[in-house]
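Okay, handing you the structure first.
For this depiction, one protein chain was excluded, whereas all remaining protein chains were kept in their positions.
Chain naming follows the written order as A, B and C, and within any one chain the residues start at number 1.
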């Protein structure tokens, strides 16, 4: 009876997960979707704690269980509440790592039981407790959970370190070959163990564990910090599969479905993310320019001359315009200039200038980066226009102010088939009457390529750190 | 071993069905999708014939089986090949009915076995062969298959008759109440039988059978002929569920998944179809205006005056225009004037007039009706523009020639919130310089409402049967 | 109530399959343009012809002296095949017109 209720709980859980994910993919329902999934999760967890039974026997160690849950809840809740909006991708990566660790730990414990059974009963032949013919299957799943879980854990930690700048990109020649070799070794050992496990060679299990962690580290190391969102999404789907292994292990449907769901959706999401930057997943993983960008201007052929504009002039131009569009980019995030930017916007509005933001889908370093950033500075959501709308408005715009954006306004994406970003839709700022670009130098952006826009007659450069420049601009305009 | 291969066949079947349906919903891949699903079907069928076994015992009666399949294949193939493109919805309805019949027949046979077992073994207490405690569940599924199958069969036949004009709409006062009563009676009897089946009351099964057929008939009778596509789609999903029952009966995954798939997709499709006409499913089933339309102009208040135009004038206007748009509608299909229409188009093109067709998504009586119709007359696909594109082109169009279309160009859909078609997107033909409307009278169309367009200064009416008028037009233009 | 619960947990997997299948069915055709409504309907119609498998099983299991079963089963096989073959062929014909679209 109780067990049947549990089945129902799990059924509800699975369905809420699907519904939740579905609603999450639509701005209007996203938030509700998240809550629904959370509710389902609570139901499934509570059900497990109170109704789960194996061989008619309930679970024990409630003290430990509730202790762990309480600790986890407190830490998780605080961490998630405290984190700065712009640091959220790091958080996600961290939590994802935790999930991987959880899967790996489960495998370790389950293997421990098997090991004890073997050792105490002296080896293969008299395995006793554990039904021997079931061992290979059991072991296979345990190993899968261990490997995927560990990779996802180690990888996420590295990704986390990279995003908050603790860890620098690092790669050595032939690293990709090394990685592949490592992976093959892990799989080889796993297969061997599955078929020849015995009380004398079980330690291989722990070697596999160590190697998997190592692989996770080397897998993420060479990938450019800017590509972390993609990598996290990939590791995310890994963890999903690891969870699904748990589902097989305990023939637990909600773990199975939830895991597979995330595994599938996560994989697709990863691909969609790459598409948005108009790159292939392979290209991201092998990091063709994700890392290259750091190497500075690739092939910086001289482009002729660019015009500079002084602070005071920009102040005038902006405050006597009718309609101004601000194009925020990665630089704004780096400079943490969102508040200063909002300042300027309000000031101009008070002077009767219509100010809007043009948000490119992949501006910054994670999808929605600019939305998060500006939302943090309380810029009203209505002021943020998506690329399509913005492109329609530019022709009737007097001034476009580009703050630390580069690739997303690079005409090469439309004109030069040779360019790495060729084909990526961009903001056609040239359509506006006048373009002011703020960046610190003529250095290229993420894609590591020159930007013709800066050399066009319409364009004038306003060099300096975004935050500083914006604050000075505000001062200037006030003094007009 | 063989049985395992069968499982694999079924797995492949299910997957191909899903993929097939997915590809069917995209113009570029639709045809391939259909073939893929067909392949999967063949695999599943062949697998069943040669590998299926129950209690280690293979199937027999190969003669009968292959005989039946051969006959069915020949008839089905010929029927499908011979049918005129415009008569395809009828065909679909007919085939759908066959599916329903198949499900019902299966139930009849299975119940026959149960009955024999009961009778020969003298009633409930000593049921012998059949495991008694399993009977209710078994019976429930058999009954479901019977009821849904029969309704779908009878309904489809009526729909088929209506579409090819053999059967006229027919309804009596309170028919809807009658239907509901009938349905309740059927369900009541079914429930009773499930729990009290015995060798003395099994005949109730056949009563249920008869009543279900009756219900199918009365369910479709009152619905307006024009709404048949929607009804067919609904019955289609019914048959899907009936097939799924078979899946439960034989614990056969491919029947289960295939059936449910069609059941779910069919239901959604039905709703989408109603949306395209911007009506609710309920509204269609209760036939608020589907039938009403036949009753002729509902509330035909005099609209002021309309202009007529002579054949010769129209000939001149058309042949001296730079760009002409043809708006085909239901009338064109009724008049079977597609070939004449293509004639005119070619003739005008030869005179250097640019001629295109503006296709409204729900022009005619089934989605894609106009596409099918014109394709039959070999009008190149590139010439058919969808509503959105067409509406952009109209402002730069000299003449719009409306052939037997009415509701889809009725401005009331945009202007008059009281109108039954309010909110349906329409073709904004008023944007063009001149509009020529061909229909036989001032009678309203499907929705049974007046059309202001006909009374606008821009518009001139060209009365007569579409085919006749077009042929005369061609002659006139030749003589210019 | 209890009965239902029992039923649920004993047919767990079946229920999951059905529910998931419903989601798939709905999601898979979510983006269909209205021009394709009719071919899609026709294609789905062909797919539920899978009920023929039931007919074949019935037919194949019928004892050779049970004429009712034989005849009904025979009919079932015929109509089932009609549904399958006719369904797929008609759909294919409907879709011929979309061939042209790929050309340009």
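Just so we're on the same page, contacts are C-beta pairs under 8 Å (C-beta built on N, C-alpha and C of every residue); 3 or more make two chains touch, one makes a residue touch a chain.
This is a predicted model, so every value here is computed, not measured.
Looking at the complex as a whole, the chain kept out of the display touches A, B, C. Residue A:268 is the one among A:119, A:191, A:210 or A:268 that touches the chain missing from this view. When the omitted chain is restored, the residue from A:13, A:224 or A:404 that touches it is A:13.
Residue-wise, the contact with the chain that is not shown comes from A:233, picked out of A:7, A:233 or A:410. Listed here are the subunit B residues that touch the chain not shown: 1, 3-5, 7-8, 11, 14-15, 18, 253, 257. Although one chain is not drawn, its touching partners on subunit A can still be listed: residues 13, 17-18, 20-22, 24-28, 30-31, 33-35, 37-38, 41, 44-45, 48-49, 52, 54, 58-62, 64-65, 67-69, 71-73, 75-77, 79-81, 83, 85, 88-89, 91-92, 94-96, 98-99, 101-103, 105-106, 108-110, 112-113, 116, 229, 232-233, 236-237, 239-240, 242-244, 246, 248-250, 252-266, 268-269, 272-273, 276, 359, 361-362, 366-369, 371-372, 375, 380-382, 386. Think of the hidden chain as still there; on subunit C it touches residues 13-14, 16-17, 20-21, 23-24, 27-28, 30-31.
Everything below uses one rule, namely that only the chains that are shown with their structure count from here on.
For chain pairs B-C and A-C, the one joined by more C-beta pairs in contact is B-C.
Mean C-alpha positions place subunit A and subunit B at a centre distance of 46 Å. The mean-CA centres of subunit A and subunit C are about 41 angstrom from one another, to the nearest whole unit.
For subunit A, residues touching at least two other chains: there are none. Among all residues of subunit C, those that touch two or more other chains are 23.
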